[in-house]
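Apart from one protein chain that is not included, each protein chain of the complex appears where it belongs.
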């Protein structure tokens, strides 16, 4: 089971109450996503995408030791 | 015969050797133009337009006492 | 043309006149670029419910900002062949109404493509840069802009 870092940004941080955490994740991003929904039920109604190591991920993704996984709500720069 | 002020700009000033002069002009811009060509023959091959009292004039124009007439070579600002 | 002539800096708090001056004038020894086009974004005191915007609190994912900016630059330099430089300053933290939170500057020898490049760059930044903002209203309430 990979050890990963989770980063929470923008409005997601209000849900998690954390900026980041270290955790032992399941093997895939989809499985991690399901775990996060159980742990933070308010994520269910939130809008966000995932990045793994600073790259946006669409669809599922195999996780590896040391991965940095971020939950990114809609961007609003400028 | 109207007393007018003539203003010379840009490359035209190299031809006239003057920035401005006061003169007694004929009644129309076209007649003044012919006088200027006699007085400054190099104007013949120069490119310029006329303004009277800061307004570009196309075609002929009746001159009045106190008019300010400028010879404007192609603009090149910026 | 150096396609790597791009930079993005995240600035803590508002972008002040010194930072803007540095961007504009640091290249004054470069006598090759005649055209500079800039976008400066300021926080507006929009009259929201229940009270006006007093400030915006920006947060960013800095490592990803750098990577995304590299991608955007490659796209822009690829698309606008006359572009010679691209510099971005973006605030993080609190920026009050009237203060500057974004500076985008593009350069070219001549002005060809410079305005389109500037406009495209601003749009791409707003669409793709991992930055978030929260409006802080005068009554003490706040809300995320998404």
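Which chain is which? They are A, B and C, in the order written, and residues in each are numbered from 1.
Here, a residue touches a chain if its C-beta (ideal position, glycine included) is under 8 Å from a C-beta of that chain, and two chains touch if they have at least 3 such contacts.
Just so we're clear, the structure is a prediction, and the values are computed from it rather than from any experiment.
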Exercise for review: Quick one: jot down which shown chains the absent chain touches.
Suggested key: B, C
Practice item. With the full complex in mind, choose from C:10, C:38, C:67 or C:137 the residue touching the hidden chain. Key: C:38
Revision key, fill the gap. For chain C, residues touching the missing partner are 17, 20-21, 24-25, 28-45, 97-99, 109, 111, 114-116, 118-119, 122
Check your understanding: Residue-wise, where is chain B in contact with the chain that is not depicted?
Key -> 7, 9-11, 14, 47, 51, 54-55, 70, 72-78
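Please note the rule applied: only the chains that are shown with their structure count from here on.
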Review point. Could you state the distance in Å from the CA-based centre of chain A to that of chain B?
Key: 74
Revision key, fill the gap. Chain B to chain C, mean C-alpha position gap in Å, rounds to 48
Revision key, fill the gap. The distance between the C-alpha centres of chain A and chain C, rounded to whole Å, is 27
